[in-house]
Every structure is written in C-alpha cells, then in structure tokens.
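Omission of a single protein chain aside, the complex is shown with its protein chains in their original locations.
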Amino acid sequence: MTGEQIFFLIVGIVTLISGLMVVTVRNLIHAALWLVATLFGVAMIYAILNAGFLAVVQVVVYIGAIAILFIFAVMLTRRQAAETGASVNSNWWLGAIAAVATFAGLFFLLKSWSGFSKTAAAIPSGFDAVNQLGDALTSANGYVLPFEVASVLLLAALVGAVYLAFNKK
Amino acid sequence: MNFWNDPLKVAADWLTGIFTGWGMNTVVANVLVAFLGILMLITILMVIDIFLVWIERKVVARFQDRIGPNRLGPFGLIQPFADIIKLMIKEDTTPDHADKFVYNIAPMLSMMSVLILWAVVPLAPVMLGVDLNIGALFIIAAGSIGTLSIIMAGWSSNNKFSVIGAFRQVAVMVSFEVPMLAVLLIPTIFAGSMGINAIIQSQNIWFVWLSPLAAVIFMIAAIAELGRAPFDLAEGESELVSGYNIEYSGMKFGMFYAGELLHAFTFGGFWSIMFFGGYRFFGLELVSPFLAIAIILFKAMVGYWIIMWVKYTVMRIRIDQMLAFNWKFLTPVAFVLVMVTALMNTLLRGAPSWLFITGMLLSNVIVAWVSLEIVRSVSRKERERVEGPKQVVAEAHH
Partner (left out) sequence: MIPLSWYLILAAGLFSIGLFGVLVRRNAVAILLGVELMLNAVNINLVAFWRYGDVALMAGQVFAIIVFAVAAAEVAVGLALVISVYRRRNTVVAEDLDLLKW
C-alpha cells in the first residue's frame, strides 16, 4: 500500500464518519460543524485528484458561504429549543433500509462495469488544469452557455432569497 | 549551489542526507524535512508576532501622543514577553454550558487560518512553501476558515453579546470577501496567472501604477476582513463589550489577539505582493535571498503601518453604514474595475509599455472619478431628504 493510498483511506474514512455525524447528531449547530469537516474532507479528495482549483473553490464556496449560511439559519430558527422531540421521524428504519439498499445497488451496478478498477494515467507534463478550465468555461466551443445559465440561476436565487426572507412590515 | 544563493534547498538536502544516512526511508525523510521546515517558518512567524505586539503598542502610543511601553528593557522591548507570561499564568476560564470542544478549538482555527496563509508567501525567488497556481484564491479560502472560527467562538461561548459580535463580524467578513476577490483578479489579469510567484515575477512595473484604485480597494477590504477600525463594530466596546471573544481568557484570548496582529501583518505582506512587487526592489532581490526576505518584510511592515494608521485615526462606523458602503459602493466599483481592466488589457495588448501604463492609469482614474461623482450626487439627495430643503427663501425675507 502506497503513502497516497493510506492518505486517501484516512481522508475517506474521516469524511464518511463526519458525514454520518451530520445526519445523526441531535444538535443542529454540531451537525453543521460536522458538515464543515465533511466538506473539508471532500476538498482534500479533490486535491488528491489533482483538481486544486476545485479544492480551493470548495473551501471558499462551501465552508466560507454555505456552511456559514447553515449556521446562521439554525441560529435564526430555534427560538423555543428545537432539540425537543425526536430528531428523526418514526419511519427512520425505512430510511435506513432505503439508504443501505441504495448503497448496495450502486455498488453492485458499478462492480459489473468494466472500468470499475482502472487506474489514472499520469497527467501530461505542462498541462495546466486551471487554464484549461478557464478556456472551457469561456470559449464558445466549450461550456459558455451552461456557465451563463448558472450565473442567471444564481441571480434568480439571490433575488428569490431576498424576497422570501424579507420581513414585510 | 551554495548556501548563500539557495539556503533552503541546501539545508533541506543536508538534512535529508543526514536522515537517510541513519537508514531512513527517502519518502519519510522528505516528509520529516518538510515538517521541520514548516515548524521553523511557524516559529519565526511567532517570534515576529511577539514583536508585532510591541510595535503596535509603540505606534498607537505615538498616534495618541504618548510614549508607550518603556520600562522593561531598552525601548520597552521586553514588554511583550511580560505580556505573554501574564497571559499564560492567567486563570483559564470556561463559561457555564459552553460547548467545550467547539470553544477550545475556535482559537486554534483562528490562528491556523493566519499561519496557513504563509504557505503560499514567497519570501525570496527561491524560498517559498508551495507555488500553487491558484495562490490568489487560496488567500480567500484561508479567510473562510477564519470566518468559521469566529462564528464557532461566538456561538460556543454561550453569551448573547459574543453571538451578536460574531454575527456582525461574519457579516463584515462575508461581504468584504466579494470586493477582495474581485480586486485580486486584477493582478491575475496582468500576470496571466493566479500563482503568487508568477504575480511577483511579472511586476516589472509595480501593479500599483497600473491599477492604484485596485490597491486602495484591496486595502479597504483587507482592513474589513481583519475587523479593525473603522470596521471593528464587532468589538464595539460600548455596546458589545468586546465581540466574539468576550468569554476567552488567558492564552486562548492571546491566540485571538496574536492571530489578529499577525493577520494584519500578513495582509500588509499580501498588499505588497499583489501591488508593490513583493520581494522585488530594482534587482536587489537577485543579490541574495536574505536581502529579498528583508525587502518583503520591510514592505509588509509598511503595509501593516498603514493598517495601524487607519485603525488609530478613523472612527468606527455603524453596521448599516458598513454594509451599505460595501454592497452599494465598494462591490460595484470593484466589479466595474475588473471589467474595465480586462477590456483595456485586451485592447492594449501589444501596445508599447508607456501607452499601456497611461491607458491603465487613465481608466482607473476615470472609474474612480465617475463612482465618486455618483456617490456625491446620491449622498446630496440623501442629505436633502433627511434634513429637508435648504431654507434659502427665509433668508431672502430679511
């Protein structure tokens, strides 16, 4: 087992455990903080995959914005202690079965695929993923249209969120 | 390859040789040497941090027409050590019903978010931690961890003032991240790369001459990110006691405090890297790496001094003023500036350098002038709305 594999296993296990804590922990602030740990693990996975730009964007967007937003939302919606009552609904075992079944189904589906255990080719020297990504996002032959649509979506979400949360007096 | 030209590599090779000589695996030896390098960098930074306390106290004293610490040692130089001993032997309190784990981890995260920034700072052409090709974005990412540490500290203290302080501080940091990110794109446009070393290497002309407005906006956003005056409304002594770190005592408070000082110094350094050529100074950096380190530390100190200058001479503003200033003025100006710079950069590609500099400078001046004119007319209307129309007619009656 190489050092890279050991590193991946540590990161992966920590990510999965903190993911499990997100959905099981009772205190929602703790759940949000565990989410931060999960997101950080995913950022490290990106770094292992040589996608450094995405790793940093993951930290900026997810940890710097989305996780903070979650913590704010939890604080704004717990006037009478939200921790009273069960944190999961009465059909939680059905949910658990569904989740395990999904995992098993995905696993067996992927296992039957021929490319399941292939290894990565080395990245050609002089290949700059950030430049390539920038070109792909802005060239007409690339993905400029989806990129613009995503920006319109963000604008719409911004306006929608302000409208919804605005306290009409 | 001798020691005075590339000290880091020579030292690393020497240590690796020793470790492998002990029969250690090459990979393990390399990792160990890297760890030792990190440890050394952090130690040097912490020592600088100790003296930053002294510098800060001396400078604020001069601004307030005092002398500052002068009892312990020459010029009071031993004062910071006394401060540290005091902080360490203070009682370490934890409030009732505080969330212990989160409460204890927050100061560490705060310090970490500052120290991690130095991983991408090139101290000399050959001395840098990692030359990430996304260095400029890395600064913002480290800031995100700082934001997280503040909200953790505020929430876990189980104190309403600390939560309010954390809310305010996070609101400031999240909003001022936007103009800072936009303005960091301007050196990126000029250098054609986000790598910090590439940005420094391409500054044959300091970028401040190409885009002075960007340098100013970066400085304002950096001060806001630091939560220093005039943006220290998270602290607001008269209303919030001291913001998110009320409940911390002893060295845990010390970590927040030292982290803030080092953060200010670091942003001074980034300001000099992005707009003032980093370790470059008329070819002096090529003479010796040690000279390059001296140059970048001096420039960082100048940036830090400007941050202090602003802090001790400008009054605190209210939170609504702060948010309005960011969202209605700074962010639009930063975005317009990025667009104008990108456009001018494309138009002037291949132009002689005097034309390039003049064009860039002119476009900056125009953007600044137009935005200030708009602000002036808007604020005049606002003032008339608040104060009512001027009483000119009544004057004429006499």
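A and B are the chain letters, set down in written order, and residue numbers restart from 1 in every chain.
In this text, contacts are C-beta pairs under 8 Å (C-beta built on N, C-alpha and C of every residue); 3 or more make two chains touch, one makes a residue touch a chain.
Only a predicted model underlies this, so the values are computations on that prediction, with no experimental measurement involved.
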Which displayed chains the hidden chain touches across the whole complex: A
Missing-partner contacts on chain A, residue numbers: 2, 4-5, 8, 12, 15-16, 19-20, 22-23, 28, 31-32, 35, 38-39, 42, 45-46, 48-51, 53-54, 57-58, 61-62, 65-66, 69-70, 72-74, 76-77, 79, 82, 85-89, 91-92, 94-96, 98-100, 102-103, 106-107, 110, 115-121, 123-124, 127, 129, 132-133, 135-137, 142-143, 146-147, 150-151, 153-154, 156-158, 160-162, 164-165, 167
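Going forward, only the chains that are shown with their structure count from here on.
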Length of the line joining the C-alpha centres of chain A and chain B, rounded to whole Å: 29
Contacting residues of chain B [partner chain A, same complex]: 27, 99, 102, 132-134, 137-138, 140-141, 143-145, 147-148, 151-152, 155, 163, 167, 170, 174, 177, 194
Complex contact set, residues of chain A against chain B: 3, 29-30, 33, 36, 52-53, 56-57, 59-60, 63-65, 67-68, 71-72, 75, 128, 130
